[in-house]
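All protein chains but one are shown at their positions in the complex.
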Amino acid sequence: MSTSLRNRPGPALAVAAAVLLVGAIALAFYWVPDDADQGFSQRIFYIHVPLAITAYACFFWAAWKALRLLWKADERYDLESYTAVHMGVMFGILTLVTGSIWARISWGVWWSWSERQLVLFLVLFLFYSAYFMLRYSVDPGPRRARMSAVYALFGVVLIPVSFLAIRLAEDFIHPVVFTQRGPQMAGSMFVVFCLSFAGCLALAGALYQTELAGKRLDVRLRELRRALA
Amino acid sequence: MISARDLSKRFGEKEVLRDVDVEVARGGFLLVTGRNGSGKSTLLRLFAGLLAPSDGELAVEVERHAVGYVGHEPLVYRELTSVENLELYGRLYRVPERRERIGMLLERYGLWDARHERVSTYSRGMQQRLALCRALLHDPELLLLDEPFAGLDREGATLLDGELGELVATRTFVVASHQPERLERFATAGLALA
Partner (left out) sequence: MTSYLSDVAVLARKDLLLELRSRDTVPAMLLFVVSALVVFHFALPSETAESDLAASGLLWVAILFTALLGLTRAFVAEREQGLIDALVLAPCDRSAIWLAKTVSVVCFLLVAEAFALPAFALFFSPVDGVTVAAVLLSNLGIAAVGSLLSAIAAASRTRELLLPLLFLPLAIPIVVGGVGASVAEEPGRFLGFLGLYDGIFAIISWASFEYVVTE
């Protein structure tokens, strides 16, 4: 297994991420009009939802790499899947934090079980945290790679199933319903949203490449040490 | 039948096998020697397909139903009797004339009288004999034996000697032992692991 120099993170993604995110945040604060229902606090939406969608994207990417690993039995995909899960969890934590802040600003509570996205992310956070527990408690090798891959696949299956479960659960949990925030966006809102979304994806991509390159270097270093020993 | 080139196996950071080159022809008898911890068991497990190589190439041209394996553990369920254990494996391996074959093996290895007792009551030597029965039950083409004489008393060792003598002409063997003197007369090839 070799790593080539082309795996060094291109600075392009990082620069793009910086530009897009800074731009989106600036626009979100200064340009976009206030939301009719929620006022100024709604602006967190421009970062919260893109973070959430990016986290989902990371988990799906991890599952895709996991599938490739099981298919091709190429351990290279193990690192990629693992890094993607790591990214997903990081963005997931950010989603939970921004969601919590939004709930605090809007409704005065730090947590709300009526927020489906937040609850779903909580469940996924627990699930993917267990992914790391799994990796730490199995010795490195093809066995661990395959078990992690299977678990990552279970994760993406869990996403829609959990979402459905949470929706069904609302029937009998009788949450206190806060104002519904609809996705109707005026033109300018949509533009900022897209910018922010692109920025988040770019950030995820840049971090992913960086971490992956770092991990691959680790592996390469170990290989060299072994060869020299 | 088995062909290994630059075969290496690591467990995490620990390298157990490094650049092993060996070929075992059909009908051959490879004797693997080396002190404890040299990777003999790991090599056999690689040949059995229980482990995947970390590096290098390994080709074993035999299907699972034709492989008999004796490892460090007897691989029998302790809470079942020897008959029940062999029935289980007999069914899984689709052994023809299962009952007769089980009876024959148990008798040959001196386990007939204890056949309805749970394996947990057996001595180490008896468990090893049962492990041999298990490995031979489905009449495999390739026999991978890891320290097959371990735990056997003199009678059991004689039985195994006899069995090897009978089978060595028509089956392929890879046997690991850290006391190879008994087996040297059967060996057609040797591999010494560091």
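Residue numbering begins at 1 within each chain, and the chains themselves are lettered A and B in the order written.
The definition used in the following text is that a contact is a pair of C-beta atoms (placed from the backbone, for glycine too) under 8 Å apart; a residue touches a chain by one contact, two chains touch by 3 or more.
Since the structure is predicted, the reported quantities are computational estimates derived from the model, not experimental observations.
S.K.: Pick from B:R5, B:R26 or B:H65: which residue touches the chain that isn't shown?
M.R.: Only one of B:R5, B:R26 or B:H65 touches the chain omitted from view, namely B:H65.
S.K.: Return the single residue from B:E15, B:D55 or B:E84 that touches the missing chain.
M.R.: Reading the full complex, the residue touching the unseen chain is B:E84.
S.K.: Looking at A:V15, A:V97, A:M133 or A:L217, which residue reaches the missing chain?
M.R.: Once the missing chain is taken into account, the touching residue is A:M133.
S.K.: On chain B, where is the contact patch with the chain that was removed from view?
M.R.: Given the touch definition above, chain B has residues 45, 48-52, 63-65, 67, 69, 71-73, 75-80, 84, 88-89, 91-94, 118, 134 touching the missing chain.
S.K.: I need the residue numbers on chain A that touch the omitted chain, in ascending order.
M.R.: Touch with the absent chain occurs at residues 70, 123-124, 126-127, 129-130, 133-134, 137-139, 141-143, 146-147, 149-151, 153-154, 157-158, 161-162, 164-166, 168-169, 171-172.
Just so it is clear, only the chains that are shown with their structure count from here on.
S.K.: Using mean C-alpha positions as chain centres, tell me how far chain A is from chain B in Å, no decimals.
M.R.: Result: the chain centres lie 49 Å from each other.
S.K.: For chain A, which residues count as touching chain B in their complex?
M.R.: Residue positions touching the partner: 139-142, 222, 226.
S.K.: Residues of chain B touching chain A in their complex?
M.R.: Answer in residue numbers: 10-13, 15, 52, 54.
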